[in-house]
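Below: one structure, written as C-alpha cells.
Note that this complex is displayed minus one protein chain, with the remaining chains in position.
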Amino acid sequence: MKKLLGVALGVLSAIGGFVDMGDLVANAETGARFNMNLAWVVLVGVIGIIVYAEMSGRVAALCGRPVFDLVRERLGPRFGMANLLASFFINSLTLTAEIAGVALSLSLVSSVNYLFLIPVVAFLVWLVCWRMSFVMMERIFGLLGLCLLVFAVTVWKIGPDWNELFSATTHPHVPHSETVFTYAYFGIALFGAAMTPYEVFFFSSGAVEDGWTKKDLGENKINVLIGFPLGALLSLAIMACAHLVLAPRNIGVDQLSQVALPVASVMGRLALAIALIGIFAATFGAALETSLSAGYVVAQYLGWPWGKHNAPRTATRFHVVIALAIVGATLFGLTGVDPVKVTEYSIVLSAAALPLTYFPILVIANDPRYVGPDHTNGRFLNALASVYLVILVLVAIATIPLMIITKGGS
Amino acid sequence: MNVPATPAIAGRVLHATLDLLDRQLRDRNGKLCGNVDDLEITRDESGQMFVTAILCGPGILAYRMGRRRLGRWLEEANRRVHDTPSHHERGERTRIPIELAGEIGPTIEVAVDVDDLASHDMERWTLQHIIGHIPGNSSRAHQ
Amino acid sequence: MRISDLLEYSVVSADGARLGRISDVRVIQDGPLIGGIQAAFRIDALVVGRGGLAERLGYVRGRVEGPWMLRVLFGRLERRAQVVAVADIANWDDDTRTIHLVADHHRGRRTLET
Partner (left out) sequence: MPLGKRRRRLPAGVAGVAGVAGVVFVLTAGALASGCSEHSVGPARTYDDYERKSRTSAEVALSAVETVRLLAETSSDGNAWGAYTSVSISEQEDTLAEVQGDYASIQPPDHRSDDLRAELTDLLSTATDHVAAVRIAVRRGNLDGLEEIAQPLIDDSDALQQFLDSIER
C-alpha cells in the first residue's frame, strides 16, 4: 500500500514536472494560432522526454550520478563549463518566467499588480527550497497540479467534433494566415517546452535525493510512462481549449490570464478557481525545480555536496547558488520584462541547447561501467533514442535562424 | 592509519582520462568532496611513469583548464592561508596520494577527511559567513 | 608533472613522423606496493590521437555498447588513435613538448582494446 502510494506520488510529480509556465503559454498560444495543427509536436516531445528521463533516472538509481556529473565526465571540463554556463543562463530565464507566472496567477485573485507580488513569491520559493523536504514538496505541488485536469473537463464539456480534432492532429497543415517559418518556430517552442533540460536535471537529482537504487527501476519506469503522458494530455487539453474557444474569436494569447479564459467562459467560477490553483501549483512547482536545478548543475559540475536530503549547513554552497539564482531571476522579473516573452525565449533557447544535455545521458546509459552490464539500453530504446538525438541536433541547428527569420514568432 | 574501504584489484587496467579524471570524490565518511581535477604523474630515473596522486581544488581546475598562471596563484594563496603544521604531515591540501583511493567506479572513494581538503574551504567559509546566520540551517527538512 | 601537462605533449616517431597528441594514458595497477596497501598505478602506454570528443567518450576503450549510430561513428574515430608503450619512449623534449620514440616502436604493438 505504502509502495503504491509512493508510485502514485512519483507519477504526480512527473506531471508537475512536465507542465509549467512554458507549456501553459506555448500550448495556449499555438492552440489559438494554429488550432490543433501542432498537436503532434507535443506527442513527439513527450516520447522524447520519456526516453531520456527514463535513462537519466536509471543511471542515477544505479550509480548515484545525476545528469550534470555525467556532462563533465563525458564532455570534459571545458566543454562541460560552456554547457554549464548555457544551461544556467537558460535555467535562470525559466526561473524568471515561473516566478512571474506564480505572481500573475496570484494577481488574478487579488488584483494586486504582479510586480508587487514577485518579491513575495521569490521569498516563498526560497523558503520552500530552504525548509521543506523534497518528498513533501513533490507531493504538495504534484497533487495541486492535478487541478489542471479541469482543462480536459472543459474540452469534454464543449463536446467538440472529436474526429475533427483527431484528424487535425494526425494530418496537420500550415494555416493560411501563417508561414512555414512561424509554423516551424512554434513547433520548436512546443518541443522545447516538452523537453526543457531542467526536467532531467531535476528528475535525475531527485532520484538521488529520494535514495533510489536498483530496486526502484520499476518505479522509475512507471513514473515516466504514466506521469509524462498525463502531463502531455494536460498540455493538449490546454491547446484544445484555446483552439475551441479562443481561435474562433481571433483571440491570440499574449497573457497568462487568457490561458484560463476558456475554462471560465465554459465552466464557470469554480472551474476558473480550480484552473488558477492548477496554474499556481504548476508554476510554483516549476519555480522550485528550476531553483534547485540551478544549485544542482553548479554543485554537480564542481563536485560540491548538494541536495535537500542534507541540512543546509552541510551543503552550503549549493544553497548559496540557489539563493543567488532566485535573487537574479527576481531582479530580472522586476525590470518589467513581459513574462510571456521571457517564457517564449526560455523554451526556444532550451530547444537550442537540448543536445548538450541529452547526448551525455545517452552515452552513459550504454556504458556498462556506470549502469552495469544488465541495465544498458536495449536495442529498441537505443534506436528510438538515436532518432531523437538526430531530431535534437536538427532542432538545435534550426532554432536560432528561425528565431531571426520570424523575429521571435511574430 | 588511512586504510581504503576496499582493497584494490591488482593488475587492473584503467584509462586515466576515461576512468579517473573528472570523477566525483567521496571522503572516508561518504561526503562529496570535489572532483578529480587533475592527476599527478611521477617519472623515475628508469623512465617508468606512475600516477601518484589525485589533485583536487579550485587552483588545480583552473590550471587544468589552461589558466596556468591563475591556477598556480590560487594554489599558492591557498597554501599560505591554510598550511598549518598539522597539514604538513599530510602534504598539500590539494593532493590525495593515489594509495588512499579505495573503490574506483562512477565515484572514487578516498580515505581522507573532507575538512583537510582545499576543495572544501569555500564550503566552510560560506557556512561561517552566510548559511550559519540563517535560521533553520541545521535542521534536515521533515519527511 | 600533471596529467594536464602530459596531455599537451606531441609524439614523434624516430623517422620524424608526428603521430599526434597524447589524449589518454593507460594505467596498469601492477607496480610495487605503495603505502603498504595497494600496487602502484604504473603507466603502461600512451594513447596518441587527435584529441576531440571521440577520444573522451571511450566507445572502444570503455566498451560502451551503443547506440549503434554513435558506436560506429565515435568508435571509428577513436580507433584512429595509436597506442604507444611507455617503454618505447626514447627521450622527452620539454621545450617543444614533444616525446620522441625509439626506432622500432611498432615492435610491441598494443591496441586500444584491453
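Order of writing sets the labels: A, B and C. Residues in every chain begin at 1.
In this text, a residue touches a chain if its C-beta (ideal position, glycine included) is under 8 Å from a C-beta of that chain, and two chains touch if they have at least 3 such contacts.
In this text, all values refer to a predicted model and were calculated from it rather than measured experimentally.
For the chain missing from the display, the contacting residue among A:Asn91, A:Thr169, A:Ser235 or A:Gln258 is A:Gln258, taking the whole complex into account. Touching the chain that is not shown, out of A:Arg78, A:Lys157, A:His173 or A:Arg379: A:Arg78 (per the contact rule at the top). Against the chain not displayed here, chain A makes contact via residues 78-79, 82-83, 85-86, 89, 93, 107-111, 245, 249-252, 254-255, 257-258, 260-261, 264-265, 267-269, 272, 276, 337-338, 341-342, 345, 349, 352, 356, 400, 403-404, 407-410.
Just so it is clear, only the chains that are shown with their structure count from here on.
Shared contact partners of chain A and chain C, listed by label: B. Taking each chain's centre as the mean of its CA atoms, A is the chain most distant from chain C. By number of C-beta pairs in contact, chains B-C lead all other pairings. Here the spacing of chain A and chain C, counted between their Cα centres, is 42 Å.
Chain A and chain B have Cα centroids lying 35 Å from one another. Residues of chain C found to touch two or more other chains are 56, 58, 62. Counting only residues that touch two or more partner chains, chain A has 76, 369. In the complex of the two chains, the chain B residues touching chain A come out as 19, 22-25, 31-35, 37, 56, 61, 64-66, 105-107, 119, 122-124, 126-127, 130-132, 134, 136-143. Across the interface of their complex, chain C is touched by residues 2-4, 7-21, 38-43, 47-52, 55, 63-64, 97-100 of chain B.
Across the complex, chain C meets chain B through its residues 1-4, 6-7, 23-31, 34-35, 37-44, 47, 55-56, 58, 61-62, 86-87, 89, 114.
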